[in-house]
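Every protein chain of the complex appears in place save one, which is left out.
And now, subunit A:
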């Protein structure tokens, strides 16, 4: 496994590197969609911690907005195009932008009329594909909180079929497009963005394997490797993700950070570090653990409370897991970050 890790070392994109003088090498995630579909709201809720209710007062985005997301573990750049503008306008240097693009997010307002956005989506995906065939295409069927469960499924299904057929008609290629039902009023937007980010992490299979090994060794039901500041999980085990468990883990991070910020602020002002940890016992006879891997990453896992959970046993396995993570993400100043 070590040899595989060495091979991945050269094209590593993630993690903090204070000496990085070439931020343009960061992967780029482009957000597009019709006006008022919720692009800016998503960006602000996920990355700027804006209250969902406050997004009602967000101005119409006029600028092509670039955000560099780099002070947490994840390290990429988002570009948001105003819905009123065509990103492929010659004056905007579309080739330069889309050649660097790794993921293309198209946000559709699920509560609005769909035909026109779908037509735009197809057009943009096809044009972007012609520029860069390595782009990961994602569709956020947004504002899903306003629909019933049946309507959500139906809407997603309709969009999926129309997009698939139209794209095939236009460029005769079966584009791999991923669809997410999202809302800023619940954790679905974080979950969807986690999937997007995971697509950008080249070490994802290794991380999944590490988590699987850890789960099996420690009798853990489900585990997530979180970027705690954005609550985006960059990896999970191979078991399917249940939304309720993901929300529980997000809540646990919030609780831990809240308590830590009140009672655990250190001399340097930081309210958490690589030694932070917490344990919460649920009335459903489950135990949740949070163990800080490094400054930005935390392992959150849940296991049944059957009397076999032994702190030393879990600590040992976590130590091995942590060592594995360090092997995966070799960085120059590992002393600081790992």
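Assume a residue touches a chain if its C-beta (ideal position, glycine included) is under 8 Å from a C-beta of that chain, and two chains touch if they have at least 3 such contacts; residues count from 1.
Definition applied: contacts and distances are computed from a predicted model.
Only one chain is not pictured, and the protein name UniProt records for it, out of "Nuclear cap-binding protein subunit 2", "Folliculin", "GH19520" or "UDP-N-acetylglucosamine transferase subunit ALG14", is "Folliculin". Although one chain is not drawn, the whole complex shows that of A:49, A:161 or A:281 it is A:49 that touches it.
Contact with the omitted chain, checked across A:108, A:229, A:249 or A:325, is made by A:229. Check A:92, A:171 or A:213 against the missing chain and you find that the one touching it is A:92. Within the entire complex, the positions of subunit A that touch the omitted partner chain are 21, 23, 35-36, 45, 47-54, 56-60, 62-72, 82, 84-85, 89, 91-93, 96-97, 145, 185, 229-230, 253-255, 257-258, 261-262, 265, 269, 271.
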